[in-house]
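For this depiction, one protein chain was excluded, whereas all remaining protein chains were kept in their positions.
Right, subunit A next:
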Amino acid sequence: MDPRTTPAFLRGMTQSRSVTRRDAFRLAGLSAAGLALSACGVQGKKAAPPKKDAVAEYWASKKKNGTLRFANWPLYIDKDGKKYPSLELFTADTGIQVTYAEAIQEMPAFFGKIQPQLAAGNDIGHDLMVLTNSIQLNRAIQLGYLVPLDHSKLPNFAANAGARFKNPVWDPGNTYTVPWAGGITGIAYNPKYVDEVTSIEDLWNPKYKGKVGMMTDTQEVANFGMFALGIDPDKSTEADWKKAGDKLRQQRDAGLVRKYYENDYVDALVRGDVWITMAWSGDVFQQVAEGKDLRFVVPAEGGTIWTDNLCIPKTAQNPVDALTLMDYVYQPKIAAMLVEYINYIAPVPATKDILTAKAATEKGEDKEFLEQVAASPMIYPSDADMAKLRSYKTLSPAEEKVFEDIFQPVTQG
């Protein structure tokens, strides 16, 4: 096995973001619940919107310390044995030593763990973390748990980030976050059992009764209910949610849905428990790279785009070092190292040319893999696909309650 393909192989062996994340979550579940409970004593307080000079005020007194504690998801950075080549380059270039921790397995569990400490203003042990845009990230922003970024120190982000990755609806102006990697929620299917899929309606196709996988996350499943009805989640109202809830319930009551999955849908798809399922682009890319005959499509009616984002907790001890890394990874050279391993959407479009150029200098499996990455619509989605993609709706706490009461009974009936 060639070293270049080894990362993907290893990721496949460990099921990357599926088994590890899920199991650790299960194990961590109870202890996190206990911590969440202790949070009840702390009164929440909504942060005032950031003042104009909040950025300058925060960063004025901060200095580079030469150390950085970085919390990320498992298998979400380039790795060579026990080393992280991109982080070693970072240390060589900036003199900042990085302690890298694969500390995040699941958004709710991780947020449950750090929330009480952030509320109390105690150090959470991380200066930089990667959070998915989600209800939890919205909460972190609303509660004032994140540091507003000094964009004058992020020139590489300004120059190299793709336009699609700037200014997301849930964090206007990238006030608190910049993307680490992104992904698409679309439909994956096994062509052995399923005819070509273009429409989201195939998830409602009676032919696949009991062989359809949906996701248990309410925002994911709600978006697909809305796409099926031609509703744009961003502009959706309570009435739209009810309609989408009915549409999803109809699918469930007809016995079409095998299960509402977390990230274990990949195993179910590979093992043949489901034939057609809601899926994340990177997971499917890795399976295909390993030779599995699976397809991934963004349905004509729409798909969801999400990003995992770098952000700095307000209790960070080394914020300047964290900001330095945020900018560092936006150099196309470094971003290319990352995407080659991560296989999710790179926020730096220039990486495509770098990988193509690199493929030309390689041979055999290496070349094949790099070409596959550079050509994959799952990593570099086409403009036509991008036009179909929407975010999750950003919900206020009051809306969230209504939203959960509509969609949770569908996935947890």
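Rule of thumb we're sticking to: a residue touches a chain if its C-beta (ideal position, glycine included) is under 8 Å from a C-beta of that chain, and two chains touch if they have at least 3 such contacts; residues count from 1.
Everything that follows uses one rule, which is that contacts and distances are computed from a predicted model.
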| item | value |
| --- | --- |
| Candidate names "OmpA-like domain-containing protein", "NADH-quinone oxidoreductase subunit L", "YeeE/YedE family protein" or "ABC transporter permease"; UniProt protein name, chain not shown | "ABC transporter permease" |
| Which residue of A:55, A:143 or A:386 touches the chain not shown here | A:143 |
| Touching the absent chain when the full complex is considered, from A:156, A:177, A:236 or A:411 | A:411 |
| Of A:95, A:173 or A:210, the one touching the omitted chain in the full complex | A:210 |
| Residue, one of A:108, A:125, A:162 or A:349, that touches the chain absent here | A:108 |
| Where the missing chain touches subunit A, by residue | 19, 23, 26-27, 29, 32-33, 36-37, 39-41, 43-46, 108-109, 112, 115, 135, 139, 142-143, 210, 218, 252, 257-260, 264, 267, 271-273, 397-398, 400-401, 404, 408, 411-413 |
